[in-house]
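Mind looking over this structure? Questions follow.
All protein chains but one are shown at their positions in the complex.
Take a look at chain A:
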Amino acid sequence: MADPFNFELVSPERLLVSEKVTEVVIPATLGEMTVMANHAPTMTTIKPGVVSVKLASGQVNKYVVFGGFADILPTGCTLLAESAVPATELTRDALQKRIDAAQAEIANAQNYEHKTKLEQFLGQLADLNGAVIPG
């Protein structure tokens, strides 16, 4: 049995989760990573994707996050998401809305660098759209 540690998922609007967990899978920008207790201190940015949280009770909760970063310490993990929703509450329509918004932003983007970044973001969103939501 893995050791439990504190995990917090916060978005600018509210604190979504603050609980003892044994395992968290984070969609880091450079690839998914699993965080367990006593992880080396790490700071990473995250891309849009699914955070899967395994509670100390063994229950697994999933949340969809849209970018942000994670602050990992041996004693705990804090995920600062720009926007986050429980996976069960995310609908295809809501996601499509975000994709549309991102597309509109690309059309308006002035400089090249910004545009690349947005296109990357859009790609990640599209991945999410295909993979995460069944049906």
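Just so we're on the same page, contacts are C-beta pairs under 8 Å (C-beta built on N, C-alpha and C of every residue); 3 or more make two chains touch, one makes a residue touch a chain; residues count from 1.
Going forward, contacts and distances are computed from a predicted model.
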Margin query: As a check of understanding, state which of "PaaI family thioesterase", "ATP synthase gamma chain", "2Fe-2S iron-sulfur cluster binding domain-containing protein" or "ABC-type tungstate transport system, permease protein" is the UniProt name of the chain not shown.
Written below: "ATP synthase gamma chain"
Next item on the list: Please give every residue of chain A in contact with the chain that is not shown.
Entry: 8, 10-15, 28-30, 40-45, 69, 71, 73, 78, 80, 82-83
